[in-house]
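With one protein chain removed, the remaining protein chains of the complex are shown where they sit.
By letter and in written order, the chains are A and B; residue numbering begins at 1 in each of them.
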Amino acid sequence: MAGTAQRPRLALRIGDPGLLGAFLVVSGVLLVFVFYPALRVISYPALSEYLAIPQNARWIAALRNSLFMMLLSTATATFVGFVYAYATSREDLPGRRLFQLLSLLPLFAPPFMVAFAYILMFGRQGLITKSLLGLDVNIFGWQGLWLVQTVAFFPYAVLIIGQVLDAINPTLEHAARDLGAGDGTVFRTITLPLARPGVAAAMLLVAITVLADFGNAVLIAGNFPLLATEAWFRIEGLADLSGAAVVVSMLIVPTIALFVLERVWVSRRLYTAITGRGSRVPRPPTPGVFKWPLLAACLVVAFFILVVYVGVLAGAFAKTWGYDWTLTLDHWALALAQGGDHLVNSLKVGAGSALLTSVIALLAAFVTSRRQYGFERVLDFLAVLPAALPGVFIGVGYLLAFNAPPFALGGTAWILILALTFWHVPFGYQAAVAGLKQIDRSIEEAAADLGASGLRVLRDVYLPLLRGPFLASFVTSFIRAVTNLSIVVFLVTPRNLVATYSILSMIGGGFWGAAAALTTALLAITLITVTLARVAIGRGLRGLPTS
Amino acid sequence: MRRSVAIACCVILAITALSGVVGAQANRVVIYSALDSTVTSEVLKAFERASGLRTEALTLAAAGTLSTRIQAERARPQADIFLGGSADFHAPLAKQGLLQAYRSPALSGSGIAREFYDPDGFWYGWYIGALAIMYNRNQLAGRGGRAPASWDDLINPAFRGSVVLPSPVTTGGGFIFVATQIFRFGNEDRAFAYLKQLADNATFTPTAPAGITLVSRGEATVGMNWGHDIRSQAVNQGFPVDIVFPADTATEIGAVSIIKGGPNPDGARRFVDFMLSRTPQDINGKFGLRYPTRPDVPSPLGMPPLSSLRFVRYDRQWAIDNQARLREKWQREIGK
Partner (left out) sequence: MADVRLLHITKRFGATLAVDDVSLDVADGSFTTLLGPSGCGKTTTLRMIAGFFAPDAGDIVIGGTRVNDLPPHRRETAMVFQEYALFPHMTVFENVSYGLRMRGVAATEMRRRVHDALELVGLTAVDDKFPSRLSGGQQQRVALARALVVRPQVLLLDEPLSNLDAKLRVRVRTEIRLLQQRLGITAVYVTHDQEEALAVSDRVAVMNRGRLQQVASPLEIYHRPQNRFVADFVGLANFIDAEGTGARRVRAGRHELTVGREVTGPVTLVLRPEAVQLLPQKSPDAVNVLPGRIEAMSFLGTLARYWVDVDGTRWIVDVPSPGDAMLSGEVYLEILPERIHILTERASSQSPQSPQSPQS
């Protein structure tokens, strides 16, 4: 008994047909739906086109500008994110919950609208810059883009840094104060160093997002070439698919470099605070010298967030956005007539792909956590790779890869759903991996010891315990799917038009009011769905450890 | 356990819900339209009435994106018709062998001039857009400037920093503008000297409609863009924008073409025949304010008659042949 009892897991797993099957399915699916389309895009241009990159002055400028914006926006978005996360991690910050909620809002914002709202508010004729402050400001160019990207992407930093800050045991702050450190010193010697890995992780994620940012850049950057927009102009202005593929491939080099850095360097350095049992004590009160500036900073950031939504809302009801502020419902009539069905399609596509994402991510995380077959690192890489690919890349890749036998999905809704599904897998995967790490192996051993097979363990033990990450994955994927445009533009089919596509089409026709109305409707529906999902999936969460 | 069953049910439900909308149907003509949705839907309605066929449309005022889709879908084309957008987008597709040549019997009686269709029948022009100057009245008053009337007014130092044009590198309109200047001066070097002065005055937007938005809202004072777009997106929306067609302007030809290997070739041919008739050109004039290629269709309401516009001698073939070279030269010498 002693010999077999020692390694029940090993005995169970080797040759467990269900588990082997799951492994093969996950590997196969990831190879086909992640690796294959990526390969198709990269191999689309001829080698000579890659070799000609140094001769293309605009592309070199775009590369330089992209790296420049990456450094700039990443620095500020992370800084703002840190201040915001630090402020909202203080339990005695007035309005803390509200600020936490607000910081999530930019994640919901569909592309185009954010940047447009900023033009209306902060442009030369901006409500705030001109009407309120009497300034003559040119928002276009890298300075404007800097502002917009900072506001658009700091929530990512808040999410990551906030988790790390919350995980810091308040006792450490007490200990440092007890040993003679003043408030500033505690921050400098304890809080900041402990948060540093989180800050690094946030910076990398923000940097990747900035590199791939297209929606803000296309409206605000003016004629400031960037790789992400350049790929789009290749396509939109010149219908040059091959050139676009080259540009996008240029884009993924720094992105994958950042990504590998994140995986290899940062994620290993997160300190898990060493604590035994012990009651969690409240954080020391935030001194006034800190508290009020923090509150002020939060208010400023909240203002910049709300401006977008006020702008969109105003646009939906004003006769001519930015010019004639007479109230009207005309835009709603037009929006719902043209985009009503598309809203429903958005919901279907969003829910379908978010469900698939969550299931695949969970399965992939389960399989890679086994470390049994030796290829898990490859699978792990494939599962997180899509995060490093810009949407245009996925869109074009899926068209190239899945519009011919054996994968003739072109013209069906599935090609869009699958593209969105796999583009978002990394988000669900990361959540599931983190969730799995919190589950003690002994629970699984207990189940196995009682006779559960490999997949049965997944179903009986892990699925119920991983409902939290599953929900997080579903919500994130859903929001991203219904607000996506870069993939939708390439994969949407005439029979399955979705809302973001209609919004783009309305903007293209100059119907900004209708676009704002449809955006408002989309936001409302997204919020409702997310709330419903929380209720539906989250009902059983009580009593389970929350991550 | 019960939860996982519930999730499985959800997945199945989602799949069933989706399968209802999955899959192209036979006998429908599938159209990729680069026009705005109003014009597209009116044109398609008229076609369905006339032919008895059903249509499906993907409407995206982004011809390049649609062209890219057509290229990427070459293995199994999903659409029959590429509708709208400059012939400059259709011609390269024909060159790549992605379009189906078709000699439409409707051409003979249409009176459409020789320059408006492809001699091999790959594409047919059914509307014309002309480049125009726009300006924001309120802004102009603020700057005390005289209303611009010619291309040379765009380099007036009074407008320094408040002129917007679509980028010649990333937009078709911007490129046609550059070529127009070469034909106007009859000399590339002199044209580029002008363009350099212009670049000092102007900013270039990566997409064409962006410029109209900027002038409408007073972010810029003066701009160059497609006359019909200025009209529909700025003037008709109530913005204080005026429109001028300067001398030596140029046109784009809005085309329609058949995608090779599309699911419904017969329907596609009937669609092209229909597009050469009066009805769609009337509709486009009414809703899109674009000029017709048929001489028997009147100019759109509120637009100066086509015959009143004064065009530069535009050599379309030369422009297309020199497009890559000129764009590179632009980037090298102007660098914007």
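General remarks:
Everything below uses one rule, namely that contacts are C-beta pairs under 8 Å (C-beta built on N, C-alpha and C of every residue); 3 or more make two chains touch, one makes a residue touch a chain.
All figures in this text were calculated on a predicted structure; none of them were measured in a lab.
The chain not displayed here makes contact, within the full complex, with A. Across A:L105, A:L172, A:A297 or A:A446, the single residue that touches the chain missing here is A:L172.
The chain omitted from view is touched by exactly one of A:I190, A:I256, A:L313 or A:A446, namely A:I190.
Note on the undisplayed chain: of the listed residues A:P54, A:G134 or A:G180, the one touching it is A:G180.
Contacts to the hidden chain, counted on chain A, fall at residues 169, 171-172, 174-183, 185, 189-190, 193-194, 196, 271-279, 281, 284.
The definition used in the following text is that only the chains that are shown with their structure count from here on.
In the complex of the two chains, the chain B residues touching chain A come out as 1, 3-4, 7, 10-11, 14-15, 17-18, 21-24, 30-31, 36-38, 56-65, 67-69, 71-73, 75-76, 78-79, 89, 92-93, 161, 167, 169-172, 203-207, 209-210, 212-213, 216-220, 229, 232-234, 237-240, 331-332, 335-336. Contacts from chain A toward chain B in the complex involve residues 57-58, 119-120, 123-125, 138, 140, 218-219, 221-223, 229, 233-241, 244, 319-320, 322-324, 338, 345, 348-349, 351-352, 355-356, 359, 396, 399-400, 403-405, 408, 410-414, 417, 459-460, 463-464, 467, 470, 489-490, 492-497, 501, 504-510, 512, 537, 540.
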